[in-house]
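A single protein chain has been removed from this complex, and every other one stays in its place.
When the chains are written out, they are named A, B and C in that same order, and each has its own residue count from 1.
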Amino acid sequence: MGEVGLNAYLMVGAVLFVCGVVCMATKRNGIGVLMGVELVLNGANVNFVAFSRYTSLGLDGQTVALFVIVLAAAEAAVALAIALNFYNNHLTIDVDRGNELQG
Amino acid sequence: MHGLFAALTLEDFIARTISSLTKIPADSDTLLLTAFLAAAFTHAGLLLGLFGGLPVFYIWLERKVAGRIQDRLGPTRVGGGFGWLQTIADGIKLIQKEDLVPKEADALVFRMAPYLATIASFAAFMVLPISDGWIAVAAECGAFLILALMSLEVLGIILAGYSSGSKWALFGAMREAAQMVSYEIPMAICALIPLMIAGSLNFQVIGRMQSGGFWNWFILHDPFTFLAFFCYFTTATASVKRAPFDLAEAESELVAGFHTEYSGFRWSIFFLAEYSSMFAVSAVAAILFLGGWHDGLGIDSVLDSMFRGTGTGIIEGFSLGSYVANVFGAVVLITKACLLVFVQIWVRWTLPRLRIDQVMTTCLKYLVPISCFLFLAAVLWPLTLVTMFSRPVIAGPALGERALSHQTTTSIDASERLGAAR
Amino acid sequence: MIEQLLFYTFAILTCGGAVAVVATQNVVRMAFWLVVSLGSVAALFFLLHADFLGAAQLLIYVGGTVVLLVFGVMLTASGPYTTIKTSPAEGIIGGAVGLMLLMVLVSSIGSVDWGAISGRLPASPESPFTADSIREAHAEESLVNAGSTKAKTDLAAVQQQGRTVRQLGLSFLGLRPDRNLKEGGANGLAPGYFLPFEIVSVHLLVVLIGAAYLARAKRRAVSEDRVSLD
Partner (left out) sequence: MPETGDILMFLLTVAWLLPLAGFVVEIYWLCFSHRLNKGAAYCAVACIGIGFLCSLSALLYWGNDTHWAALSEPDHHGHAASHDTGHGDAAHGAGGHDHDAHAGDADQHSHDQASEHADAPAKKYYSGTYYELARFGGLRVSLDWYIDSLTLVMFTMVTFIATCIHIFAIGYMHDELTEEYEDHEVHLHNGGHFSRPGRFHRFFAYLSLFSFSMLGIVLSGNIFQVFIFWELVGLSSYLLIGFYIERKSASTAANKAFIMNRVGDFGFLIGMMILWTSFGTFQFGDRTEGAHTEAGLFTMVRGHDGKLDVSEDGKQVYLQDAHGHRAEKNGQPLTISYMLLVAAGLGVFAGSIGKSAQFPLQTWLPDAMEGPTPVSALVHSATMVAAGVYLAARFYPVFTPEVLLGIAYIGCITLFIAATIALVVTDIKRVLAYSTISQLGYMMLAIGVAGWGAALFHLVTHAFFKSLMFLCSGSVIAGCHHVQDMSRMGGLRHKMKITAYTMLVGVIAIAGLAIPGTSIGLSGFYSKDAIVASALAYSELNPGHILLFIAPLVTAGITSFYMFRLWFLTFAGTPRDAHVYENCHENPSVMTTPLLVLAVLAAGCAWGGEGGPLYRLIVDSETVPAAARVASVGAAKVILPSHQGHESDVHHVHSTAGMLALVSAIIGMTLAYLLYVKKTIDPNQIRQQFSGVYDFLVDKWRFDSLYDAMFVAPVHIISAWCVSFDKGVLDPILHSAANLTVLTSKWDRAFDETFVDGLVNLVGTVTYNVGNSLKVIQTGRLRQYVMWIAVGVIVLFGALFTTIPK
């Protein structure tokens, strides 16, 4: 076990990010898609905080991470309202059913 | 590395001891790790002992109080006339029970949910000070952290309710979710009022600011903190789903609510979590509003000065006076918390349960506006005083002066101790 | 050593939880794993000396996840534990793309020399992370007043210890005590985040109203038909 460095945290962030993307890309459940978004945002947050810790940027990373958390909360609120509307219209939460914009 | 591994004194002590015994250099990593682990486990054991013992006491207390209120005796058989071993007996019985998982249940989540709830409620003790300096994690944002940790408990309950595969449990879980999400808001705002007055999220600082007479307690700081205390206590009662807000269990409607399908040890763990949560919110109320570990009569300072200087030679950096004062403070804090828990028990057996819509109405239509108003008024109070009397408080030294004097004394104290340790 | 141990524990929990979220089909289990993953991220934040951020992560994401759970249960409640399954082909394609993306990211991370880049950044007070500094900072368990004229090392120690609440708060008020641009200059503080903070506040209010509007109770078309039939 070597010294824990910046790269280790970035790897964790990368894994979180990729899992989020795959989650968004594969889940048919709308709630699952939202969870993917949360994962992506957390991956980014891990990176921010890690940079704040391991570089000379100081508090900037933490500040930005806080903003990201706040905006994620806002995003979740609106997204859930949209999901509710989606359910009202389609009587399901399956995002594949929302293909009215198909060309 | 920081306050998560906060058993510094003990860790230091162990490290030095091992170092002196085995001649290993004191700054060796292996030595430090060993010392840290030993100290951590010791502390964990102590905490579990204390906070595991408290729920046991509370369960007994609840039975006795309920009995008295209902004009009967309560447990009398096990452990003499007062039945004080009744909880232990029940625990032993429950451990012996079969661990049932319903066929319809989501087994993994069903098994994990009680642990999640218990971990959450016990994790709160991590940042809860028992006396001056007696704290596992002296986190700067302790008050914030304890609110976050206590809100985790509901997750376990919802998961338990959902994974049971029973509609009673599901209803209970949904009620609990709605109730918790709602009540966290006024609770946090009410907690913010003393935090705002103290200007810190650190329990240590908040506690020290209320030293001296009971008139320094934040509940008596201004009219709005006085009201905020009751508001906080109401929301806290709701957030630990105690009656009259125990909609998640609601025996008369939902059989047993979220834990309908549980039995044996997992069932008893839910109760441990509930009672320890009760203690946690009561202790937080005591620290934020009721002076924390200070008795309000000056007895702790008398004790401190009485034993000051005694026993310095036994262990390096050890002061008997402050230790005795701390022990006394811990007793005081636990007493205050127990009194508040007693009030919760008392309320449970005297008030009928509300309907779920009444619960939500109480929160969203009354408690949220009231707490917002109290917060605003508490912000404006010192400004009004400054405008009218040119001083931020009615009597006594201003809070800032108090905090400053404490800071200097404690920092001198700490540097002395550090110097002594070196 | 201890830090490494804890880091690897929580890193594995984080990554494992995330993978489990992807792999699970049941919404509630996904939520469970999500909680595990995000909680571990909070722990990683504590490890990265961001106490306040960790607490905020716990509070907000747990609250958020609870709501997610409730919705997940409500909107898929047509049968017990119903799942909307992903086809295996999609899973495989998704997994493959994810792996490729991960490879891209990992190779990118690995190919950058962060030390050199960090050296090019503006200098800020930073002291090497040692056990001594922890010990000093911890021993000084006092109220740290960011506005007081403490030595640079004190600030660094505070930052090391994770006591960043006050500094975060001040930076939201537009002050940056941790980054003096000019030595000893009272007015030489770096600009903070006052305006973004205000914007985010207003944004939250807007979102609150907007979400309440979007999710307001509407009579469904079906129930309307039923009413008209009656």
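One rule holds for everything that comes next: contacts are C-beta pairs under 8 Å (C-beta built on N, C-alpha and C of every residue); 3 or more make two chains touch, one makes a residue touch a chain.
Fair warning: this is a prediction, and the values are worked out from it, not measured in the lab.
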In the full complex, displayed partners of the excluded chain: A, C
Touch with the omitted chain, as defined above, among C:Ile2, C:Ala20, C:Val67 or C:Leu101: C:Leu101
Residue touching the undisplayed chain, where the options are A:Met24, A:Leu59 or A:Ala74: A:Met24
Missing-chain contacts mapped onto chain A: 21, 24-28, 33, 95-96, 98-103
Positions on chain C where the hidden chain makes contact: 90, 93-94, 97-98, 100-101, 104, 107-108, 111
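Quick note on the criterion: only the chains that are shown with their structure count from here on.
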Graph class of chain-chain contacts, one of line, ring, star, complete, other: line
Taking each chain's C-alpha mean as its centre, the one farthest from chain A: B
Where chain A and chain C are represented by their mean Cα positions, the distance between them in whole Å: 10
Length of the line joining the C-alpha centres of chain B and chain C, rounded to whole Å: 26
Residues of chain B that touch chain C when the two form their complex: 1-6, 8, 27, 29-30, 32-33, 36, 104, 106, 108-109, 112, 116, 133, 138-141, 144-145, 147-149, 151-152, 154-155, 158-159, 162-163, 165, 170, 174, 177-178, 180-181, 184, 200-202, 204-205, 403, 406-407, 410-411, 414-415, 417-418, 421
Footprint of chain A on chain C - complex, ascending: 3-5, 7-8, 11, 14-15, 18-19, 21-22, 27, 30-31, 34, 37-38, 41, 44-45, 48-50, 52-53, 56-57, 60-61, 64-65, 67-68, 71-72, 75-76, 83-86, 90-91, 94-95, 97-99, 101-102, 105-106, 109-110, 114, 117-118, 121-124, 126, 159, 164, 167-168, 171-172, 176, 178-179, 193, 196, 200, 203-204, 207-208, 210-215, 218, 220
Chain C residues touching chain B - in the complex, by the definition given at the top: 1-3, 26, 28-29, 31-32, 35, 39, 46, 49, 51-52, 54-56, 58-59, 62-63, 65-67, 69-70, 73, 80-81, 131, 134-145, 160-166
